[in-house]
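Take a look at the structure set out below.
Here the complex is missing one protein chain, while the rest keep their positions.
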Amino acid sequence: MVNVLNAARELMYREALNEALKEEMDRDDKVFIMGEGIAERGGSYKVTEGLLEQFGSKRVFDTPISENGFTGAGVGAALTGMRPVVEILFVDFTMLILDQLINQAAKFRFMSGNTARVPMVLRTQGGVGNGLAAQHSQSLEAIFYHIPGLKLVMPSTPFDAKGLLKAAIRCDDPVIFIEHKLLYMNKGEVPEEEYIIPLGQADIKKEGKDLTIIAWSGMVPKVMEAAEILMKEGINAEVIDPRSLVPLDKMTIINSVKKTEHVLIVQEAVRRGGVGSDISSIIQEEAFDYLDSPVKILGGLNIPCPFNLNLEKMVVPQVEDIVRAAKEVVYSE
Amino acid sequence: MVNVLNAARELMYREALNEALKEEMDRDDKVFIMGEGIAERGGSYKVTEGLLEQFGSKRVFDTPISENGFTGAGVGAALTGMRPVVEILFVDFTMLILDQLINQAAKFRFMSGNTARVPMVLRTQGGVGNGLAAQHSQSLEAIFYHIPGLKLVMPSTPFDAKGLLKAAIRCDDPVIFIEHKLLYMNKGEVPEEEYIIPLGQADIKKEGKDLTIIAWSGMVPKVMEAAEILMKEGINAEVIDPRSLVPLDKMTIINSVKKTEHVLIVQEAVRRGGVGSDISSIIQEEAFDYLDSPVKILGGLNIPCPFNLNLEKMVVPQVEDIVRAAKEVVYSE
Amino acid sequence: MKKNTEDFLVSLYTTMYKIRNFEEQAIKLYRQGHIRGYFHPYLGEEAIATGVCAAMDGKDYITSTHRGHGHCLAWGADLKIMFAELLGKENGYCKGLGGSMHIADYTKNNLGANGIVGSGVPIAVGAALGISIRKEKQMVSTFVSDGGSNIGSFLEGLNLAAAWKLPVLFVIENNQYAVSTRIEDSTAETELYKRGIGFGLESVRLDGNDVLEVHKIAKSFIERCKNGEGPFLMECVTFRKSGHHVNDPGLYLPKEKVDYYKLHDPLLIGKKHLIELAGLSEIDIVEIEKVAMAEIKAAIDFAIKSPEMSEENFLKFVEEY
Partner (left out) sequence: MKKNTEDFLVSLYTTMYKIRNFEEQAIKLYRQGHIRGYFHPYLGEEAIATGVCAAMDGKDYITSTHRGHGHCLAWGADLKIMFAELLGKENGYCKGLGGSMHIADYTKNNLGANGIVGSGVPIAVGAALGISIRKEKQMVSTFVSDGGSNIGSFLEGLNLAAAWKLPVLFVIENNQYAVSTRIEDSTAETELYKRGIGFGLESVRLDGNDVLEVHKIAKSFIERCKNGEGPFLMECVTFRKSGHHVNDPGLYLPKEKVDYYKLHDPLLIGKKHLIELAGLSEIDIVEIEKVAMAEIKAAIDFAIKSPEMSEENFLKFVEEY
């Protein structure tokens, strides 16, 4: 677990992200940001507030609604020495830019025989919440996870969000940085001093011995709640947040599995073909003999997200579902 | 195993596809096809040869290079009663059309409360072969596999290709139909009589008892070769080709696993986050107690495809790799 | 003034009035917590949907945008079923699964609102492609705003429709803003009809707040579409009478523009038509408005009282996926 240094200050997730951008833009004048409504308006979730004032309209500016075009512009700027941070309002809209991410950004370094680099961060936001319905509620990290050449980061706390965004901006490869729409107002400790969280280091959000629960992004707070309930019922869960899915900190996961011998993976994305399946397959290949029961994946239903709020709750794992699934895993023997 | 009826005739994969299109266009005048160079030129792989002559330019026509636009046009035509078969030259280029496939086609039925249907087939082609390099050699089925509302078909033989394409065209939901660039000239028996292969039925390409090898599309011929070699070495592998990945015939897979107790999944796509991971996770959740050794996934390397032909061979499983992996699984105890 | 002109002008005004008040009532319901999620009011742009749809017939098709209530109503939607959808009820147009951004009526050729800017355009082109293959006398109108006119989906769609000579009417609702982004900041050529010309479409620019002007031009283009002369593009200049969505106060909108469009309101212009061209009195108009308002109130009542889909019914949907 990365130290929270001598922190005292509490920030919201969105404020932590804002600080990361500010610090990195201050440090390196090659860093600039663009996206829809990010300048004067400060972004839909206020992550970019105040940056226009501080850094001016050459480095903080709004884009037309041309997601594919301006993402490609980010790639081109990155290829020629800049460090763009491109914002796409919803991860759902990244479906318009995958040519630039998958066929271009992810491939240049390799196709050029290591002579080109694309140090770009693609910030976006996903997950279910507040009745935004089928086209604004997806969790699509599995798509990026599958593509060699892309890094993939999904922070769950203000502390992680800041440290990882700074690392992402300094990374020389394209990083897909996915925030969660329900986390922006969450508060947490963030030190005043500068810190960076290297990509590829999982965080043990809670130590435990009876089962390993792996979760990321918006599922982490729910899993932490469930872990408290489980504790009262005599099950001491270890909660692991990989924080970056690519690179994935397999070691921390495997070590935990060896200790607890039971695994539950909780993902908000639909169950079929999610990142959880891959983590399950890795655990299985690398720690088969330690497993006391099958790795269980609790995922979203295989269906688009409904508009109606009561039904919306049914499609992604809730605290009670996590508690139930954890018990199934532990008592399955 | 679906009966090959009283077949005698041999057709190439591309001819079988051509016949399927011809028969369905003949049967239903709502079926039409569009894509780049598919009309007069008959398609890059000759799948659509002769269709312009038979059905005329209203139902067989070339599109401008506007993949997103003409795929969307397919969706709109499908929504209003037509049955378009849209061709995208390379699965790599589907990265330009995912908004129409994922945010639109896959969602309409659900978002409309079951009042809209999108009976469209998206034919495309993927896989490694012939030095086409990083932007024309990907295997991206995992992306479609993860999206509720899409069906996903990847035939490996002429017989399957024909029967499944006919089923896809009759399906009332959007179907992603991915062919393999190295299969078009492969020959196989295809009966003269009409037949349809329902989506969701795996085919046991070879029965066996010592281990289950699961593979689809371009990997199937390689696995069959490997299975012969293994046979000589005393390992009798059962080879399962799911043929359609969505819907997935879990039953056939699980039953085989219960019999053989050893599983190898062979996929051409990069290992990380591929469909194999999900199949592994399913086997693990549903047949854990039958497994004698971990489910092994032999996949493509986590790297884009190199141009150089000798290096190209290294990034996807070859027959020797499959033989080696199968032995590892069987002798792992 | 002929009787049918009067009826026609009354029906245009009634539609605009219903859209205006549907939105205002729905905003109240939103504030009360009855409606959730995204809600983009069509306030101030009523003349466009009204003028265009009045020139179409029920066999034609429309595709709409994220700001889709106006198109839906102008197309003839039932107020009750619309409110029910916005409230997430099972008897709504999409059984409460779609909501404001996905409202549609496939049984009546309304191919729906769309949460992805521009993505309705290729879909409209495809509906027209089907028409052309079937050789039918139908056409499709597709709506998009200035912001959406910068996205590939729209631009590719323009070219495809023109290359294939399809019966599509592209309607740009140029309200000069995309959320808070001014049109001057998103393009160097703010006269958007010129894009149509670049792709070989006959294209015009007009006052989008004058329902009669919109209707006149739409009517001619729509007829010509049905005669195989399509596609066409009309850029209707207009302005949002509110923020981008229900929670946006729109403080960035310049006062002069807001003031100008307060006077140049489509409903004021529609009223003027009623008085000057159809000879109605203020009292006649109040009467028309009363009837419409009563219908709206009854629809709200209906929607509030309607049940949501049960978990059981929802799970049946899930099974099919």
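Think of it as A, B and C in the order they're written, each chain with its own count starting at 1.
The rule is short, and it goes like this: a residue touches a chain if its C-beta (ideal position, glycine included) is under 8 Å from a C-beta of that chain, and two chains touch if they have at least 3 such contacts.
Keep in mind that what you see is a predicted model, and the values were worked out from it rather than measured.
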Contact set of the excluded chain (shown chains only): A, B, C
Omitted-chain contact residue, chosen from C:23, C:105 or C:156: C:156
Residue, one of A:43, A:129 or A:148, that touches the chain absent here: A:148
Residues belonging to subunit A that touch the chain removed from view: 32, 58-59, 63-64, 66, 68-82, 84, 99-100, 103-104, 108, 110-116, 148-149
Residue ranges of subunit B at the interface with the undisplayed chain: 36-37, 40-41, 62-69, 92-93, 96, 130-136, 301-303, 306-311, 314
Touching residues (missing chain, whole complex) on subunit C: 150-153, 155-156, 159, 162-163, 165, 185-189, 194-201
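Note that only the chains that are shown with their structure count from here on.
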Intercentroid distance (Cα basis), subunit B paired with subunit A, Å: 31
Centre distance in Å when subunit A and subunit C are each reduced to the mean of their C-alpha atoms: 37
Euclidean distance of C-alpha centroids - subunit B vs subunit C, Å: 41
Multi-partner residues of subunit C (at least 2 other chains): 94, 96-98, 102, 114-116, 152, 317, 321
Per-residue overlap in subunit A, given as positions that touch at least 2 other chains: 68, 92-93, 96, 133-135, 301-303, 306
